[in-house]
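Below: the structure, in structure tokens.
A single protein chain has been removed from this complex, and every other one stays in its place.
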Amino acid sequence: MATAAARDTAGSPTAYDAPAGPGDTDAFQRAFDAAVAAEERIEPRDWMPDAYRATLVRQIAQHAHSEIIGMQPEANWITRAPSLRRKAILMAKVQDEAGHGLYLYSAAETLGVSREELLDKLHAGRQKYSSIFNYPTLTWADVGAIGWLVDGAAITNQVPLCRCSYGPYARAMVRICKEESFHQRQGYELLLALSKGTPEQHAMAQDAVDRWWWPSLMMFGPPDDASQHSAQSMAWKIKRHSNDELRQRFVDICVPQAESLGLTLPDPDLKWNEERGHHDFGAIDWSEFWDVLKGNGPCNDQRLSRRRTAHEEGAWVREAAAAHAAKHSNDTTGATRA
Amino acid sequence: MVTATPLTPLEEQLLELAGSVPDPELPVLTLRELGVVRAVRAHGTDRVEVDLTPTYTGCPAVEVMSLDIERVLREHGVREVTVRTVLAPAWSTDDITDEGRRKLREFGIAPPRTGAASGPVRVELGPTRTGEGGAADGTREPVRCPHCGSAETELLSRFSSTACKALRRCLACREPFDHFKEL
Partner (left out) sequence: MTTTPAADTVTTAAALALGDDALVLSHRLGEWAGHAPVLEEEVALANIALDLLGQARVLLSMAGDEDELAFLREERAFRNLQLVEQPNGDFAHTIARQLYFSVYQHLLYDRLAAGDGPFAPLAGKAVKEAAYHRDHAEQWTLRLGDGTDESHARMQRAVDALWRFTGEMFQPVEGIDGIDWPGLESAWREAVEDVLGRATLTVPDGPRSGAWKAGAGRQGLHTEPFGRMLAEMQHLHRSHPGATW
């Protein structure tokens, strides 16, 4: 905010003035580039290149879509949670995800799109959500694995985004990361309770980790040399680290945690490399990654259908709310309740 | 905080320690700033009881807070720590300290207004987004945008992530932000 004000007083262009012609646009572009280079924030009312805007809309929207689709694999276990405390924790988590989705859609709206447009794109398959949610939660332990590994990977990805050039998104990331750290801790503790429990519980936990480990590594995206959008996103400081860098960071964090959990990670090639100062790990099956991304994962169909169905079945509710609002737009409020 | 008898120096110290634990969900605040540590009682130097009050009845962080308090006190040499949950007097957002409010604002969450009313104020209904008069309806001061300070903010959703928050948007700078609801 101070940034925009400073540029205003300095007489530089803001979004209040639109470029009148190509020469003008150059000035706007230079001001934008200078701001990004100086690690200043770009705010909703600032001028920005169309491509930057479009990239941000896509990224924030897909992040929001991931939060709401991500509710499904976890909601799958709310009604079967094995203790009231775990049920409360899981319900709170699912509420948080919905709330984060709400927050992120609002952040995307600062860029001039509506939530309805974004949801339409999701339902039509034109915008995506994090592919990790195309895997099923087959046991209660999967809920813990998602908290520990999937949220852990998400946090590793998101912390750098707290320094993203676009203000509303960066600030959203700071708050969302703090809340997700709580969930990650709860996921870890869920698995710890299972690991130290009965032999059946321990086996359940190990089985879940065996199934969720590799897909979690894939959350960081394709290897750097195969990643399409990265270069431009890095230049705009939307993306701050490469996929491989973040993936390595995640592996290094998880190895000691797995030991504390008393669980193994399903990678025979995983070992500490003294020279590199990092853990070496085995080859990822990228064909599975691309396959799931393309739509052939275990739950792609199910996730999107559920979403579309909920949306369609909810249409009459949304229409009712709009109709009510239209009828009463001139009403004064009713009595205040004490 | 409500105690019948004045605290001993040891109890003061323990209260300080327990209160310094960060809230598990909103780590920008400590438990003391949140106003949830109600009492500390020491029996010798070995046994300590702490009374904690939950913010929301369903708050899943209470057990985590208890564990964190136990850990902190044990690290300082207390052998036996018992954390009790007490429901009365009920926690209110008025129990959040001024420092806590300031930190919330800095973190980007609009703090709860003081003189917590006993529940929701009747508002005009929108499609699903409700408008909420602040100064306009004269019943309460407006919720200010923590980013730019403007009083022109609208309610997007009465419930947000975590039980204590509502989602609002600043009409001046467009920033969406969470508001810690009055309770």
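Note that the chains take the letters A and B in the order they are written out, and that residue 1 is the start of every chain.
The criterion applied here is as follows: a residue touches a chain if its C-beta (ideal position, glycine included) is under 8 Å from a C-beta of that chain, and two chains touch if they have at least 3 such contacts.
Bear in mind the structure is a predicted one, so any value in this text is a computation, not a measurement.
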Option touching the unshown chain, where A:A88, A:A153, A:I238 or A:L261 are the choices: A:A88
Chain not shown: contacting residue from A:M71, A:I238 or A:A258: A:M71
Hidden partner chain, touching residue among A:A27, A:A124, A:M234 or A:A310: A:A310
Sole residue of A:W47, A:Y105 or A:F289 that reaches the chain not shown, by the stated touch rule: A:Y105
Hidden partner chain, residues of subunit A it touches: 68, 71-72, 74-76, 78-88, 91-92, 94-95, 98-99, 101-102, 105, 115, 140, 190, 193-194, 197-198, 200-201, 306, 309-310, 313-321, 323-324, 327-328, 337
Interface with the undisplayed chain - residues on subunit B: 54, 56-60, 86-91, 118-120, 125, 128-130, 156-161, 163, 183
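By definition in this document, only the chains that are shown with their structure count from here on.
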Mean-CA-position distance for subunit B and subunit A (Å): 27
Complex contacts: residues of subunit A adjacent to subunit B: 1, 43-45, 85, 88-89, 91-92, 95-100, 102-103, 106-107, 109-110, 167-168, 171-172, 174-175, 178-179, 181-182, 185-186, 318, 321-322, 324-325, 328, 331, 333-338
Residue ranges of subunit B touching subunit A (in the complex, touch as defined): 24-28, 58, 60-61, 63-64, 107-109, 118-128, 133, 137, 139, 147-148, 156-157, 159-163, 165, 167, 169, 173-176, 178
